[in-house]
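Of the protein chains in this complex, all but one are displayed in their positions.
Each chain gets a letter, A and B, in the order it is written, and its residues are counted from 1.
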Amino acid sequence: MKSTVPVVITAVIGIVMILDFFLPVQSVNNMASLLQSWGIVISAFAMGLGAVNLLRRHTGIIAKGEKSMLYSLLLVGSMILTIIVGLFFGTGSKLYDFLFTNILSAASSTLYASIAFYILSAAYRAFVAKNLDGWILLLTGVVIMLGTAPIGAVISKFFPAASQWIQDIPNTAGMRAIMMGAALGVVSSAVKTFLGYDKSYLGQGE
Amino acid sequence: MMRSLQSIPRSWLYVILIVLLAWPLIKPIGIKLDISDETRRCYEAIESLEPGSVVVFGFDYSAGNKAEMEPQALAVLRHLLRRNVKVIGLAFVEQGPILGEQAFQKTGWTEKQYGVDYINLGYRAGGQGTVAAFANDIPGTFNTDISGKPSTSFPIMEGIKTAADIDLIVTIAPGTPGPEDYVRQVFSSYQTPLVCGVPAVAITQVAPYVQAKQIKGILGGSPAAAQYELLIEQPGDAVAAMDAQSLAHLLIVAVIILRNIGYLAEKKASNNTANPSGRGTHS
Partner (left out) sequence: MSTSLGVWVAGLMTIAIVSLVWKENPYYRVAEHLYVGVSAGHAVVMAFNNIRDSAVKPLMAGNYLWIVPIVLGVMLYARYFKQIAWYSRFPVSVLVGIGMGVATRGAIHGDFVQQISATIRVGSLNDVLLLLFTIASLSYFFFSREAKGAAGAIPRAGRCVLMIAFGAAFGTTVMGRMALLIGRIQFVLGEFLGIM
């Protein structure tokens, strides 16, 4: 009951989704549409799990009075404030826009942007070509970097042309091979799941 | 000299990077920007739309990628505004609807009539499964707009049922759900033309879809946004960033060359120490 029924549910729903694509049968199509719209609601509930986990962890820190409790207070406070503003004033309100633009957006953009520093540092310390593969990788990277920025065309018209060719031909071939391999992987993984050989998504224990 | 160039402290490198990026932003150099065929294909896909066509615009990016994705979104929205088409904005990423609202405001769409010329249908959770649901039933999947009003109560949604009723889909998406999901779930079933804005990192991943003609055109990273700004003759943030982008690439290329020269020199020196006569070394 605890593991067989979920596997059967997964398999039946999965097969309905696949049939929906290949069979123009109205009842199958309607069933697939209904299940997909249920999926939206269940996924939305699932989004709350992350917030609950965060709350459990940080309220625990606050309750124990740990050294980092001030940070946890900030986190919990800002989360609750955002939820209150979002639910009672709406996501279109000025206060919500303030939180979104000046805290979330600013911090998130800067976090992503900071990776540029690490890339520079890594390029300086670690990007060494020790064999043929390394040379191919680095030289291609250099041609792409020069070809995609305007400076490349100023140095030589070779760079944008070579960069475009690399993207269109060898890159497309390599990525396509990976893509086709991944597609076969998805299919085999689905078969394993539908037949009940892979139950890892159900978690541990009966 | 070579030795000191091999041991620049990390903090100096960071300062060099910041100065190199800030300098052309304050004092532009004006490096000439060529327009790629790929960007031109995207431009032409939108240019060929008849007035009154219905375009779905996926604000599928987050604040973290805003610097790279928003200039693309703004340039394309400005072009769409000029083409006098109807735009249905939606998102499969939870930060998308708010960034979409901001993009509509920045591009002047808010001066048009909401619900008639454009609409923001907000966000729906669920990833690829929801993209499939959207393709099969747009008003069912997005049954309300961003403010919670029934989407079918707006004139723009009249006659819109599936992706087959859409003339063009534009998605600005750095990850998943993104171009791949639109190809697999929308194009595969309905052949609705797709134009995708992707970050530079994803250009190589979507290239096979473009070659297979599943995607009509891609805008790749900031350079494509800058080229699009030039095509619509409204230079913005992306054009302003291009000099800095060039210098950043030059800096990375320079440090890679520097590091590899250092490595080759080290290798030669260690070979000489191990075998001073220079004979019989194989690697």
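The rule is simple: a residue touches a chain if its C-beta (ideal position, glycine included) is under 8 Å from a C-beta of that chain, and two chains touch if they have at least 3 such contacts.
Note that the coordinates shown come from a computational prediction; the quantities given were computed from them, not determined experimentally.
Visitor: Name every shown chain in contact with the chain that has been left out of the document.
Guide: Across the whole assembly, the hidden chain touches A, B.
Visitor: Could you pull out which residues of chain A are in touch with the chain that's been left out?
Guide: Residues touching the hidden chain, for chain A, are 2-3, 5-7, 9-18, 20-22, 34-52, 54, 56, 68, 71-72, 74-83, 86-87, 91, 98-119, 123, 132-133, 136-145, 148-149, 163, 165-184, 186-187, 189-190, 193-194, 201-203, 205-206.
Visitor: Under the stated touch rule, tell me which residues of chain B contact the chain that is not displayed.
Guide: Considering the whole complex, chain B reaches the absent chain at 11, 14, 17-18, 21-22, 25-26, 64-68, 94-95, 97, 122-129, 132, 143-144, 148, 180-181, 183-185, 187-188, 199-205, 208-209, 211-214, 220-223, 237, 240-241, 244-245, 248-249, 252.
Please note the rule applied: only the chains that are shown with their structure count from here on.
Visitor: Please tell me the distance, in whole Å, between the geometric centres of chain A and chain B computed from their C-alpha atoms.
Guide: The computed centroid separation for chain A versus chain B comes out at 16 Å.
Visitor: Within the complex, which stretch of chain A touches chain B?
Guide: 17, 21, 29, 32-33, 36-37, 39-40, 42-44, 46-47, 90-92, 97, 100-101, 104-105, 108-109, 111-113, 116-117, 119-121, 123-130, 138, 141-142, 145-146, 148-154, 160, 164, 167-168, 171-172, 175-176, 179
Visitor: Enumerate the contact residues on chain B facing chain A in the complex.
Guide: Touch list, chain B to chain A: 8, 10, 13-14, 17, 31-34, 36-37, 62-67, 94-95, 97-98, 101-102, 124-127, 129-130, 132-133, 136-137, 140-141, 146-147, 188-189, 200, 203-205, 207-208, 211, 220-221, 223, 242-243, 245-253, 255-256, 258-260, 263.
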